[in-house]
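All protein chains but one are shown at their positions in the complex.
Here is chain A:
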Amino acid sequence: MSYQGKKNIPKITSERLLIKGGRIVNDDQSFYADIYMEDGVIKQIGDNLIVPGGVKTIEANGKMVIPGGIDIHTHLQMPFRGTTTADDFTQGTKAALAGGTTMIVDHVIPEPGCSLLEAFDRWSKWADEKACCDYSLHVDITHWNDSVKQEVETLIKEKGVNSFQVYMAFKDLYQMSNTELYEVFTFLGEHGGIAQVHAENGEIIAEEQARMLEMGITGPEGHVLSRPEELEAEAVFRAVTIASQTNCPLYVTRVMSKSAADIISQARKKGNVVFGEPITASLGTDGTHYWSKNWAKAASFVTSPPLSPDPTTPDYLNTLLASGDLSVVGSAHCTFSVAQKAIGKDDFTQIPEGVNGAEERMSIIWDKAVVTGKMDENMFVAVTSTNAAKILNLYPRKGRIAVGSDSDLVIWDTDAVRTITAKTHHSAAEYNVFEGMELRGAPMLVVCQGKIVLEDGNLHATSGTGRFIPCSPFPDFAYKRVKARKQLAILKAVPRGMYDGPVSEFSPMSRGGTPSASTRTSPTKVPVRNLHQSGFTLSGPEEAPIRPAGRRIVVPPGGRSNITSLS
């Protein structure tokens, strides 16, 4: 296992740690065992381990020990119109750690027209300086041309990025046409990348936004009214179609509505390689708040696709998550202060989009899915950590408690109850979309890179300790099936004799493809007619019809007899 991190794991790693008496919960099984860690790696698992003296021992007292969460979708320190999101990499990763998440994957968003590589370097510099936990990066493809193609190839081969997001919304900014999507997907499919897609029909959104503003609806409720959930479902359907045509694994970020989730589960049933990512907000709350009389509160829920006003949505998404139809939970943590949101106080289309959720992510799933009996603890591990690690090709280094894996783990207290409030959360935002919710289940102790970062409710995180974790292409989890299908899906032409019958004369107007140079040349050789091999009858109608005028037929020498020759 090669750690291609920018810096070498300093000071922290000397720490040796023994967790005793815990129940290890992986995505496949749970069992009682002790865990011994050294140098940030799990060294031994089992009963009665032989460990050096002077090791710090933690008593788990039968509590669950789970792999640290992987938050596959964050926007920390994201530039937005000259400002940045309220949570930078320090603030955001602290919130993540406080919630039991020990790795984040952030989105690099290059401005359209700018270099992907430069943007990637900028982001990794920011994260190296500030992140308190390991991180990896997705790169968003905001425009498409040949130089972008080369940069994507470099990112995959040299920089350790294997997932790229494209946008079907944000018309005239990030949005790509179907043709471009087809090309991007084809390219990613060949190079072993995962195509992530922001799925909403941007064309129709633009129309609806204009209509809403014209009707005088300028508040945050206009956001959800102009982005009804079927536009999300439509785009998901289209993305699935394009991905299946190009044989490229698809990952739908932010599944916010029932109908979008349904499309994904139907597609999976048909065999499409597609993963759906609901986010903390769509699993924990709904879009009724857009109608709040309090503008700032309503605006704090603005994200795209919007939260569904249907209050039964969170329950439904949790069900699909439990059944495996949705694969991964992200947070899409992207926080703006109220003053930043207020950029759009007179026009909802100007409200910066994003909700919090990095800290609440794991507790929300525990409370809404495990406590309610929808999901078992193994599935909980799968959707919060293991599946993400598999999709990113980081498994089993991340996402599993096993010998040789990174010592990112969490002792999970299933009985802890806490009330979410902006007063105590670790994000810098002044609001919290889950304000006032009581959640069961919380991390009791968090170990990140072999070091205890959360204990007794106190966070001891250090900025700049996070390492960049490179992701290699062709993750088995997504590509095994794709590879097998590639071998099957070779199309073949039917070997036929040349058609040498008459060809109608036509005005050379090109229609899609270029017409062949000379369709008019008549064959000189008279071919052998073989009617036995053809089930096709040539006979014309008995009573000669009135021939429409202007119908010229080029008759080859030998008359009209030969429709085909089967050589």
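Before moving on, here are some points about what is shown:
By our rule, a contact is a pair of C-beta atoms (placed from the backbone, for glycine too) under 8 Å apart; a residue touches a chain by one contact, two chains touch by 3 or more; residues count from 1.
FYI, contacts and distances are computed from a predicted model.
Hidden chain, UniProt protein name from the list "2-methoxy-6-polyprenyl-1,4-benzoquinol methylase, mitochondrial", "Protein transport protein Sec24C", "Dihydropyrimidinase-related protein 1 isoform X2" or "SRP54-type proteins GTP-binding domain-containing protein": "Dihydropyrimidinase-related protein 1 isoform X2".
In the complete complex, the residue from A:Ala60, A:Val148 or A:Ile242 that touches the missing chain is A:Ile242. Taking the complete complex into account, A:Lys94 is the one of A:Lys94, A:His107 or A:Arg268 that touches the chain left out. When you scan A:Thr74, A:Ser124 or A:Gln209 for touch with the missing chain, the hit is A:Gln209. Across A:Cys114, A:Leu173, A:Val403 or A:Val417, the single residue that touches the chain missing here is A:Leu173. Although one chain is hidden here, its contacts on chain A can still be listed: residues 81-84, 88, 90-91, 94, 170-173, 177-179, 182-183, 201, 203-204, 206-210, 212-213, 215-219, 221-222, 225, 228, 230-231, 233-234, 237-238, 241-242, 244-245, 291-298, 337-340, 342-343, 345-347, 349-350, 421-431, 435-436, 459, 491-499, 501-509, 511-513, 515-516, 519, 533-542, 545-548, 550-554, 563-564, 566.
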